[in-house]
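Can you keep this structure in mind? I'll have questions shortly.
Right after this comes chain A.
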Amino acid sequence: MREKEQTGEGKFDMLMKIEGLSVAYGTIRALDDVVLEVMPGEILSVIGANGAGKSTLLKTITGITKPFAGTIVFNGMAIHGARPDKVVKLGITIVPEGRRIFPDLTVKENLELGGYPITDRALKTELFDLVVTTFPRIKERLKQHAGTLSGGEQQMLAMGRALMGNPKLLLLDEPSMGLSPIITREIFSLMRLINRDRGISMILVEQNAHMALEHSERAYVLENGRVTMNGLSREVKSSPGIIEAYLGV
Partner candidate 1 sequence: AKDVVKIGLITPLTGDVKTFGESTKNAFNIALEEYAKTGKYRIQPIIADDRNDPTEGANAALKLITQDKVAAIIGPLTSKVAIPVSEIANSNKTPMISGTATNPKVTSTDGKRKPYVFRACYTDPFQGTVGANFAIKQLKAKTAAVLYDVGNDYSKGLAEYFKTTFTKGGGNIIAYESYQKDDVDFSALITKVGIKKPEIIYIPDYYNKVALIAKQIREKGLKSALIGGDGWDSPELIKIAGNAIVGGSFTNHYSPDRKDPVADTFIRKYKEKFGIVPDALGALGYDSTVILLKALDSVKKITQEEIMTALSSVKNYKGVTGTISFDKNGDAIKSAAILKVEKDGFKYLTTINP
Partner candidate 2 sequence: MNALEVEGLEKSFGGVKAVDGISFVVEEGKTVGIIGPNGAGKTTVFNLITGFYRVDRGRILFYGKNITRTQPYKLPHLGIARTFQNLRLFSNLSVFENVLSAILKKDGYNVVSSVFRTADYFMKEGKAEKKARELIEFFQLSGKENYPANNLPYGEQRRLEIARALALQPKILLVDEPGAGMNPREVQDLLQTLREVKERFSLSIVIIEHQMGLVMNISDKVVVMDFGEKIMEGTPGEVKKDKRVIEAYLGEEFI
């Protein structure tokens, strides 16, 4: 990881800046020259069709996938190509696609793993309290094996686990997938709550474009690995091309 690359004016207003990011799986280009900025405290949504590269974008930010070109600067530090565990320690955590909690561990152990990078005990306790108060359902089930939770509860656990890492930036990959309408709404309002109370920035990747645009301030549209549009969510939402391609009638 390189130390603060640029200290130019205004750079520090930005939480993260991605430039020219390109990723390929073998010969398949998944991301192509992506430019994206995240402001502190905002919820940013990324929408796009299947295979547009949304998950790839998040995976590349976390370091799971390595870009072949481009830069990601987070809080003044270049993090592209860094190992995931280092990135997490800088304050970027993720709620991965398909939840991927540890099914054989208890709910509590899952949360503890989320707090793995935190060494400060007091902070850890604070975060734990935050999670159990935000998700009272999780609190009831701390001793249960995570694999036996229902889909919605697993999603909450995945969010709780990500919060335990004390993120400055939280990445959410399709948090509503496979959830019932009522739970979906619950998850989104919890997300808003966390954003409001803790000032955590979020990148929200969603297929459910209605929901995503409704709950975010700004939005990016990804098509075949390229950013084709970005702007305020309300504007994006009313753009005819978007309605036609993603929102349906």
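Basis for inclusion: all candidates are chains of the complex that A comes from, given by their letters.
Just so we're on the same page, contacts are C-beta pairs under 8 Å (C-beta built on N, C-alpha and C of every residue); 3 or more make two chains touch, one makes a residue touch a chain; residues count from 1.
This one's a predicted model, so the numbers in the text were calculated from it and none came from an experiment.
Put simply, of 1 or 2, the chain that touches chain A in this complex is 2.
Residues 28, 47, 49-51, 98, 148-153, 174, 177-185, 207-210, 244-249 of chain A touch candidate 2 in their complex.
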